[in-house]
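Below: the structure, in structure tokens.
Just one protein chain is left out here, and the rest sit where they should.
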Amino acid sequence: MKVAIPVFPGSNCDEDLYHALWDILQITADLLPVTVTNLSQYDAVILPGGFSYGDYLRSGAIARFTPIMAAVKDFASTGKPVVGICNGFQILTEAGLLPGALRANQSSRFICQNSELQVTNNQTIFSTAYQPQEHIKLPIAHGEGNYYCDLTTLAELRAQKQIVFEYVDNPNGSVGNIAGIVNRRGNVLGMMPHPERAVEVLLGGTDGLGVFTSLLANNQREDVHA
Amino acid sequence: MYLAKVYVTYKNSILDPKGEAINDALHRLAYQNVESVTLGKYFELKVKAGQQPIADQVDEMCDRLLANVNMESYRYEITELED
Amino acid sequence: MYLAKVYVTYKNSILDPKGEAINDALHRLAYQNVESVTLGKYFELKVKAGQQPIADQVDEMCDRLLANVNMESYRYEITELED
Partner (left out) sequence: MLKNTQLTPEALRDTQAYRELGLSADEYHLITDQVLKRLPNYTEIGLFSGMWSEHCSYKNSKPVLKKFWTEGEQVLAGPGEGAGIIDIGDGQAVVFKAESHNHPSAVEPYEGAATGVGGIIRDIFSMGAKPVALLDSLRFGEPQDTQTTYLISQVVAGIGGYGNCIGIPTIGGDMAFDACYQKNPLVNAMCVGLLEHQDMQKGQATGVGNAIIYVGAKTGRDGINGASFASAEFNDAKATQRSAVQVGDPFMEKLLMDACLEVIHDHRDILVGIQDMGAAGLVSSSAEMASKAGSGMKLNLDLVPQREKEMTAFELMLSESQERMLLCVKDGAEKEVHAVFKKYGLDSVVIGEVTPGHQYQLFHHGVLEADVPVDALATQAPVYQREARRPQRLDEQVQTQFEPELANVSATLKQLLQQPTIASKRSLFETYDSQVQTNTVVQPGSDAGVIRIRQTDKALAMTTDVNGRYLYLNPRMGGEMAVAEAARNIVASGGQPLGITDCLNFGNPEKPEQFYDLDEAAQGISRACQRLNTPVISGNVSLNNESNGEAIYPTPMIGMVGLIKHLRDVTTQDFKQASDAVYVLGTTAADFNGSELQKMLTGQVSGELFDFDLTAEAENQRILLQAIQAGLVASAHDVSEGGLITTIAESCFGRGIGVNLTSQLPAVQFFAETQSRFVVSVSMANKDAFEALIKNQGTYLGMTTATDQIWVQTADQFFDVPVSEAKELWEGALPCLLKQRA
């Protein structure tokens, strides 16, 4: 599997992700500037966390207009997997690849802590490595992670089993305790918690590995790209 | 040259945590008669006349970039500036 | 009940990195005719009549909390609301 990591000006978790993929999971990955317009040689795209363009307007709002995001849209439309972590999730909602939006945390403060999650749907290509309803711990670090969508959308997310991760103790006010969702087709995941920060015992836990190992396992399955 | 003043606020149904925090702070400062506070964004854009009508263009900029219409609404006023 | 609309913007020589980032973004979106963007704050306060004249009170709130007069200036408009 070969992963593309778009690096937006202001991204700051790109190298963390790169290390997690290469050093811990031995997955091939490339850091790509926003000028890249062709992603056809990749099997997956993961948008990293950080503060693209400073997040000076709304998080993710400016990054969405970069050339590489047009390529990511095309890539997603072919059914290949796209993941957005933290700022990556924010960019995916701004770009319309995922429903809803991310507002300032309820406390209106940035929060960095370990948060307990429930794997609500372990049947997505990003979560098969987890047990049904498994409780895992992943770090969160965001100021605008308060997921918002209207009630109709929430009902739809639930009906279509698009909610992948839910917070156990909602730390930011997210609607429906939502920490991570997929699109209807199931090939685009956005999540506020940082799986790439939870891949080593030394740094406090390995519960994040599942996101990447799921991706890896399902990449080898022929049927997912069908 | 035009001056566009753009106001972006959360839609009504959406909770505004920053506004509430400011509301609380005002109460602590003994402004008990403040009932509610909402916090929005206020842009001032200086725009040169282009091919498109200026209002259309500002509207488009709001829609595409300055506001996230999933949760925010916007309004604007345009005045012409002396050069 | 009164509605106070408060506009807080940076004073002239203060750097506005957010405004500049948005300006750049608009240029990349091909709105080349945008000359400058500044980003400020826009508050809407609902305030009940108190002992102090309402304008004095709003002015005081701006001065003490809503703006930092060392780098920001503010202006406001007050309208009376039907209860």
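Chains: A, B and C, in written order; residue numbering restarts at 1 for each.
Just so we're on the same page, contacts are C-beta pairs under 8 Å (C-beta built on N, C-alpha and C of every residue); 3 or more make two chains touch, one makes a residue touch a chain.
Owing to the predicted nature of the structure, the values given are computational and were not obtained by experimental measurement.
Participant: For a quick check of understanding: of A:A70, A:A155 or A:L203, which residue touches the chain that isn't displayed?
Facilitator: Residue touching the chain left out of view: A:L203.
Participant: For the full complex, which residue in A:Y53, A:F89 or A:F165 touches the chain that was left out?
Facilitator: Touching the chain that is not displayed is residue A:Y53.
Participant: Which chain A residues touch the hidden chain?
Facilitator: These residues of chain A touch the chain that is not shown: 9-10, 12-13, 15-16, 19-20, 49-51, 53-56, 106-113, 139, 141, 143, 194, 196-197, 200, 202-203.
Participant: Applying the definition given at the start, please give the residues of chain C touching the unseen chain.
Facilitator: Residues in contact with the chain left out: 10, 12-17, 21, 65, 68, 70-71.
Participant: Please identify, in ascending order, the residues of chain B that touch the omitted chain?
Facilitator: 17, 20-21, 24-25, 28-29
The criterion applied here is as follows: only the chains that are shown with their structure count from here on.
Participant: As a quick test, compute the distance in whole Å between the mean CA positions of chain A and chain C.
Facilitator: So the centroids are 35 Å from each other.
Participant: CA centre of chain B versus CA centre of chain C: separation in Å?
Facilitator: 9
Participant: Where the CA atoms of chain A average out and where those of chain B average out, how many Å apart are those spots?
Facilitator: 30
Participant: Which residue numbers or ranges of chain A touch two or more of the other chains?
Facilitator: Residues 57, 62, 65 of chain A each touch two or more of the other chains.
Participant: Specify, in ascending order, the residues of chain C that touch 2 or more different other chains.
Facilitator: Those would be 22, 25, 29, 39.
Participant: Hey, which residues of chain B end up touching chain A in the complex?
Facilitator: For chain B paired with chain A, touching residues are 10, 13-15, 17-18, 21, 65-66, 68, 70-71.
Participant: What residues on chain A touch chain C, complex-wise?
Facilitator: Answer in residue numbers: 53-54, 56-57, 62, 65.
Participant: Where on chain C does chain B make contact in their complex?
Facilitator: Counting only chain C, the residues touching chain B are 1, 7-9, 19, 22, 25-26, 29, 31, 33-50, 57, 61, 64-66.
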